[in-house]
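Only one protein chain is missing from this complex, and each of the others stays in its spot.
Per-chain numbering from 1; labels A and B assigned in written order.
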Amino acid sequence: MQRDNGSKPDGVSRRQFLQGAGGAAAGSMLLGLSQSSHGEQPATGVTARSGVRQYAASGSVVTLQINGSPAQLTITPETTLLQALRELLNLTGAKEVCDRGACGACTVLLDGRSVNSCMMLAIDAVGHKVTTIEGLAKDGKLDPVQRAFVDHDACQCGYCIPGFVVRSRALLNETPAAKSDTIRHGLSGNICRCAAYQRIFAAVEAAAKGGLK
Amino acid sequence: MNSFDYLVAEQFDAAVAEYGRGTAALKAGGIDLLDLMKEGIDSPSTVLSIGELGEFRYIRDENDGVHIGCLTTLADIGRSKLLKIKYPVLHHAAAEAATPQIRERATIAGNLCQRPRCWYFRQREFHCLKKGGATCFAVDGENRYHAIFGGGPSYIVHPSNIAPALVALDAVIHVRSTDKENEPIKAADFFVLPEQSLKTENVLKPGQIISEVVLPQAPTQSATIELREKQSFDWPVTMACVARLDGGWRVCLGSVAPIPWLSRPAMEVLANKDITPELAAAAGEAAVKGADPLADNEYKVQLVKVATKRALLTAAGLEVPRWN
Partner (left out) sequence: MTYRSDNHVALENDGPRLDIVEKVTGKARFTTDYYLPQMLWAAYIICDYGDAHVRKSNIGAARAVKGVLEVQIDKQDGQYHGDRLGHICAESRQALERGLAALDLKFRIRNPKTRLEDERTPRDKLTPAQNDAEAQKALKESALAAEAEFQTQVQTHVALEPHGCVVDYRGDSAVAYGSTQSNIAFRNDLARELKLRQDQVEFHCEYVGGGFGAKFGCDSEGVLAAKLSKKYSRPCRVIRTRKQEHLDTGNRPGSIQYMRIGLSRDGKMRGGKIATWGSVGPTGGGQASAGGGGGGGVRNPSRYNFGAIAKVHEDVSLNGGYPRAMRAPGNPQAMFAIELMMDHLAEKAGKDPLEFRLLNETSDIRREMLKVGAELIGWSHRKPNGTTHGPIKRGLGVGVADWGNGRGNATIGINVYRDGTVEVLSGAQDIGTGYRTMIGDVVRTHLGLPRELLVVKVGRSDYPEGPASGGSMTSRATAPKGFMAADLAREGIRRLVAKEWGIQKVDDIALENGVFKAGGKSMDWAKACRLMMRDRLSFSSAEDGQYWKTPTGSEAVQFADVSVDTETGIIRVNKVVALQNVGLPVNRNTIENQICGAVIQGLSFCLFEDRILNRQTGAMVNPNMDMYKIAGPVDVPEIVPIIWREDRDVGVNSLGEPPVIPTPGAIATAVANAIGTQVRSMPLTPDKVLAAIASVGPAARKAKAP
């Protein structure tokens, strides 16, 4: 469904956000598959021994804070944050590309800082605020970083772009007036195989100059 | 990844006790362990996380030196003004390691304890010496990135960027276990060669957890030079970390040996002299003494000379070649 972006460039976030929140319920159901394969009841992390909490291999109920809303999930410990987002919460903006933290396509914000969601257990996100590409736009308006990516056509196939946008957001959270060299180094954990780098750099520079309102 | 029971420590003492039981794999940021588990190289049935112990994430300037908590991330080190100003050799090594995203999760202790990045070790297809097999594939195989010092029977290079910096700074790694409340180990004594142990790369015994790293003394001069093929995320092909403590120089090389390679020949040349371009070059020449390259990694000998020389020049504030 291609809508000319000139028509309603900002009218994108709300539905995506709701889709994500609604996905939480579906998430638990989906994981029913893995529960049935173990035939055990899931349990929340329990105190195993003094000072040690335990999450059973068979699965536990955890609550993650995703894009400002709680999402209750039943997951097994080896579930990565990326898998939880994509497979259980229908938040498919973050991508699995290298699956080893080398390409940045799975980048999400954890308490405002960027991490590879493929290299992190979902359980480790408990108690932290997770923001995905779907949660960047606020009140129906694109985040200034997204806006800058749009203005500069900072993209080709687009598969890496959610990762670049989220990483750029974290970079500017930390260095609001980042200049060219800082931006390049700051993005060095992301790979764009189409190599739309010129446009990406220009977008992030513009977002930095724009003061990120 | 295999399925496992996940234990999350809420207190360090509890973590030490739990780890002392000998049944769990230890995890901090998880970058290294997850990588190994995804490839099926490690498949622990229980994983113990110390990642939530936020009180072990600190950089403190105290009377006996700078204390860095075991869960301090590489990004934390990168953000530390104290380290940037007083310990550039460590700051640079940490701030440029891996990727910005990895650095947010990777901890100083995890970085020191990570397993080799050797492409044979990291792939399940190769049942190599370090994984209990009979062959170090590097010997007769693709060995352009492997060791030129201290190799045999395995030729891995130590993967940590910050380890050579800590050795150069003569840092002390503090270890806890159920047996001992606190055991200080010098960074220079922390790592072991393959001829001593194939199963591990350091002296830690089961049940021992790094609690903090202490930098006893600020160097008067220090620097890190990393030489990489790619300037974006890449492992250095050669690294040199130099630091001047009490007037004397310490030179530690990275990515060229199975351990951070303290270059005594270079240190002897340098002693406690002030750096001149000639002295830096002489130290570079000395640093390659004893190098024993494999078929495809002789170029590292040249890189060691240059990295050592440039690190010393940088530390002394002298001119080094710059990209135009």
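To be clear about the criterion, a residue touches a chain if its C-beta (ideal position, glycine included) is under 8 Å from a C-beta of that chain, and two chains touch if they have at least 3 such contacts.
Source: prediction; values computed, not measured.
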### Task
Out of A:L81, A:L142, A:A170 or A:A208, point to the residue that touches the absent chain in the complete complex.
A:L142
### Query
Given the contact definition stated above, which residue among B:G20, B:G65 or B:G141 touches the chain not shown here?
B:G141
## Note on the structure
In the full complex, chain A touches the hidden chain through residues 1-7, 9, 12-13, 16, 30, 33-34, 37-38, 76, 78, 83, 86-87, 90-100, 102-103, 105, 132-134, 136-137, 142, 146, 149-162, 165, 183-185, 187-188, 190-201
### Summary
chain B residues touching the chain left out here are 1-3, 40, 43, 119-120, 122-126, 135, 137, 140-142, 144, 227-235, 237, 296-299, 302-303, 306-307, 321-324
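Here, only the chains that are shown with their structure count from here on.
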### Message
Distance between chain A and chain B based on Cα centroids, please, to the nearest Å.
### Response
30
### chain B-touching residues of chain A, taken from the complex the two chains share
45, 48-57, 76-78, 80, 99-102, 104, 107, 110, 113-116, 119-121, 123-124, 127, 167, 170-171, 184-190
### Summary
Per the touch rule, the chain B residues reaching chain A in their complex are 1-11, 13-15, 17-18, 30-31, 34-35, 37-38, 45, 47-49, 51-52, 75, 98-102, 104-105, 231-233
